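Removed from the display is one protein chain of the complex; every other protein chain stays in position.
Presenting subunit A:
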């Protein structure tokens, strides 16, 4: 049977056609994705710290406000980037990132190494009114973050339980203590704690 008459069968049989499309289109994903999913990250994991209740709350606010629309969290291994932002990003730093927040656009600068670069007070002013500290900035202000309580940003106990189910090493004590850690704080505080931790949680070897 020639290739053409074989193909004629496909053209006249919808079941075969559906199967053909599914088979051919799944090959690429199987080859590229499966090996990564099976990668053992336990060795790398011991050098990366899991997010605290406050950091996690801040991270989810970062997601909610769409910060990753304009800010990447992925320093490329290029001289100019290392000079501008700091050491390039490595896979093991992101093992507790659900979802990843590498972004695809830098309308504003990369934030993966922003932790510790500015004071908490600078962030507090900047997040509410960016142009008060950077006159050329086109970043939106987020005044509501200073008004809303950190406890309003979702049920932290449910979140940490969900992440523990996915393998994040939270103890019962960690989860029990979580609501108390958010008490009395605003959303902006949580976001700043997250920003200050960015790119600093990895304690293993790092080549420049």
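Brief remarks on what is shown
Here is the rule we use: a residue touches a chain if its C-beta (ideal position, glycine included) is under 8 Å from a C-beta of that chain, and two chains touch if they have at least 3 such contacts; residues count from 1.
Criterion: contacts and distances are computed from a predicted model.
The UniProt record for the undisplayed chain lists the protein name "cytochrome-c oxidase", from the options "ABC transporter permease", "Probable septum site-determining protein MinC", "Ion-translocating oxidoreductase complex subunit G" or "cytochrome-c oxidase". Along subunit A, the points of touch with the absent chain fall at residues 7, 11-12, 14, 17-18, 21-22, 24-29, 31-33, 36-37, 39, 60, 63-70, 72, 74, 76-81, 83-84, 89-91, 93-110, 130-131, 134, 136-144, 154-155, 158-159, 161-163, 165-166.
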